[in-house]
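The complex appears here without one of its protein chains, the remainder shown in place.
Letters A and B mark the chains as written, and numbering starts fresh at 1 in each.
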Amino acid sequence: MDFLQLAVNALALGAAYALVALGFVLILNATAAVNFAQGDLVAAGGFLAVALAGILPVPGLLLLPLVAVLMAAVGLAVCAVAYWPLRDRPPVAVFISTIALGIILQNGLNGLFGAEPRAAPPLSGSGHLEIGGLVVARQSLAIMVVAALLIVGLRSLLWHTQLGRRLRATGQDREVAAALGIPVGAMVALTFALAAALAGAAGLLLANQFFITPTHGTDFIVKAYIAVVIGGWGRVGGALAGAMLVALFETVVAALADYAVATGLLYGALLAILVLRPQGLFGEAEGRRA
Amino acid sequence: MTAILHMRTWLVRDLNILLLAGAAVLVAWPFVADDAYALRLFTQAGIYALAALGYQFVFGHAGALSLAQGAFFGLGAYIAGILSVRFGAGFELTLPAAAIGAATLAALIALPVLRLRSHYFALATLGIGQVILLIAINWESVTGGANGIPNVPALSLFGGTVGRGWPMLVLVWSLVVAGALCARLLTGGLSGAALQLMREQPMAAEASGIDIGRIRFAALLLSALYGGAAGALQVHTVRVVSPEVLEFQVMVMLLAITVIGGRTSIAGAIVGAVLLIHLPEWFRPLERYYLMAYGAVLLAMVVAAPWGLMGAMRRARLHWLPEAPPPPPSAGPLPARHPPARLEIADLTRQFGGVRAVDGIDLAVAPGESVGVIGANGSGKTTLLNMIAGAETPDSGQILWAGGDIAGLPAYRIQRAGIARSFQMSKLVEEMSVLDNVAAAAWREFGGPDQGDARRAAMGLLDLLELAETAWRPCGALPPGLRRRVEIARALVGGPALLLLDEPAAGLTAGERERLAGTLAALNAAGTTLVVVDHDLGFLEKFAARLICLDQGRIIADGPPAVVRRDPGVVAAWLGQAPAKEAGHG
Partner (left out) sequence: MAEAMLAVRGMSVAYGSVRAVDGIDLDVRAGEVVALVGANGAGKSSLLKGLMGLGGRVGGTILLGGANLYGVSTQRRARRGIGYVPEGRRVFAGMTAEENLLAVSRENAAARAARTQEMYALFPQLGLRRTSPAWQLSGGEQQMLAVARALMVRPRLLLVDEPTLGLAPAAARAVIGALRDVAAGGAAVLLAEQNARAALAAADRALLIRLGRIEASGPASELATDERLLRAVMGG
């Protein structure tokens, strides 16, 4: 396969992984808890897109906001059921509760849609474009553009709005944020909504090109988890870079050898990073939570 | 007569009567529902119970969220399957091979993985499971690839065949009983208390001479042994081995069994397995959605009853049928004290970021001395204590004790060398009794599930510290004055020659301080060397003949209390500088 073609595929996959990893990091930073159901939320988003496409025959691009809003509501429910009652317990309690939530989501999807792979509608038509002699799938391009826009949008929300400053302050020190009048409960709920909306968007993007099955969630969460470890626990920029590295690694090695070798090597690399550089590949974290 | 009374107490306590009734129902059930399907379900429940019993070692007792138990289970299944299909090996070979194979994997991964904490540990163990799954799918010549290996022969044991139905069920449940007895031996009684101490107060456990790293290693190995054995049983029961046994679903099932049954309760693993294996039957009206019920039950348990069904029953019993505590055990002899030794610290330094918390301290403490250490917040007192006790590693310098340099040794080895400590923030296991909090620290000496000797030894120390009346009360219910005494009793378990106390009087009333000072004076008079950090000179003066004042990581005064109290440098350090003046430190 042509190397440039490969790179485009890797970028598209990486962009979608980045959305998953971002949602994961948002919740991690706001609550210090691991949301193991983040991958299943991606699958749920993908199937939601499949279902909506059956009712509304419009391009995926128009379904995207609808999926995001509905998934945000699911995120609020996740917060209320699996996080809020456990907020004063050790973080491992949330880890287990979100594993449980993942089982519920997976089997709910399996019951509703069956186990066979499904595809969501393309974002804006299928087919290929020719750019400077390079033939690129329209969907790959659309995934990259949409994901990039979402990431830029999230970045400006977090860094350039009052709401974003409050979300980040809550993540940095919840007790002090509350003592300074920031409504931390609402901020945490909003974080879950945002994370789930991102997962929904990722699901819609992935479910066209790569299809989706109810058990796909475990795969997504593991990739996001790896991306976050590679990027440095809790670092937003690091998670993005980590997601790109994971996708690139997967695509290139899978093309040269096969998918199993790629995944095996990925885990090997992960273990090596955990043992040798637990702070991630990109330098020290900001000296807060480990 | 007493035997009958004893029997009655035993039946009522810990709801043993309910457990016996439950066991009777368990035994009776397959007779009642005597069809092939019911027997198969029950056999399956036994297999999962065995794997869950193993999982309890690492997740329940060591408190580490491992996600590799499914991998151990699956690896055991593959080993047993391959050996019996390709080499015609009998169960007498496949069982140990599966268990040891899984344990070997555990030993291999332990070195890198056990150093990791919480999320990292969970992720790394999950990754190992995924790698094994990939190998199983892709190493087709050995594993049969995605289709696995069909036609695994019926289980043969020393030449005879163990058929489906009753024979298999009896074999499986015999192994469950054997596994449960082993688990009881390893984690019951005193060991259980020590493991709980290690889980809830790891620093206190290390300071009681417990080598946490070694125990975590042993727990992971044991979990793999059990998991591998259960995998071997699985493959002989379903007669086929395929990548399904390695999928995350199996891991989730074991996690759910353990959380729902109870993380450290042997009965919990069995009850959880029987419940969860039968859950799909009971949720059959839900049809395709029945698996959601697993998730829902698991979620509900995590939120509402994290202690599991067995823990909930115990709580209910304590609430509705509170029992009179048994009479305290007779007091045993006090632990033999380590020979007195001289502590000599030379040029000890420790930096945090750019701040020298301890900055080149030289200090000698003679055997039998009683030294108070004072200084403002952040002057380096606790860091100094932590370095002597092994909770922190010095950047440079020496700590000589009993003829060797102990600087940088782990805390459990320093405790074993005769230096014990208490902590600034109380580190007791809240729901455990005073007696067992102290007895748990004697685990290394008395070992094993029988807690009689350790409790008698602990009782001797409770007598010494006038705590005998509180022996059976949970530590969480004690006022601060008594909690401090419990911590001192625990520190004395190893017979230390030197006792380091970090703000033992914090949070105490004036009367409690007075009493504690008297206790410390008596301990010192009996030969224990004391180094006590505190803010209250009035408290220290009652038992310390020598005071040391630290300021910004250095010793600024050293001498009798009356002299140190009037030292201008000490007064300035305590009152601080008025901001208008430039001289001195801020």
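FYI, a residue touches a chain if its C-beta (ideal position, glycine included) is under 8 Å from a C-beta of that chain, and two chains touch if they have at least 3 such contacts.
These numbers were taken from a predicted model, which means no experiment stands behind them.
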item: Which residue of A:6, A:76, A:169 or A:248 touches the chain not shown here; value: A:169
item: Sole contact to the chain not displayed, among B:506, B:521 or B:545; value: B:506
item: Touching residue (missing chain; options A:184, A:229, A:243 or A:266); value: A:184
item: Hidden-chain contact residue, picked from the options B:68, B:478 or B:531; value: B:478
item: Sole contact to the chain not displayed, among B:22, B:96 or B:378; value: B:378
item: In subunit A, positions touching the absent partner; value: 162, 165-166, 168-169, 172-173, 175-184, 286-288
item: Subunit B residues touching the omitted chain (full complex); value: 355, 376-378, 476, 478-480, 483, 503, 506-507, 509-510, 535-539, 541, 565, 571, 574-580, 582, 585-586
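Throughout what follows, only the chains that are shown with their structure count from here on.
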item: Complex contact set, residues of subunit B against subunit A; value: 65, 112-113, 115-116, 118-120, 122-124, 126-128, 130-131, 134-135, 137-138, 248, 252, 255-256, 259, 287-289, 291-292, 294-296, 298-299, 302-303, 306
item: Complex contacts: residues of subunit A adjacent to subunit B; value: 34, 81-82, 85-86, 89, 91-93, 95-97, 99-108, 110-111, 218, 222, 225-226, 229, 233, 258, 260, 263-264, 267-268, 270-271, 274-275, 278
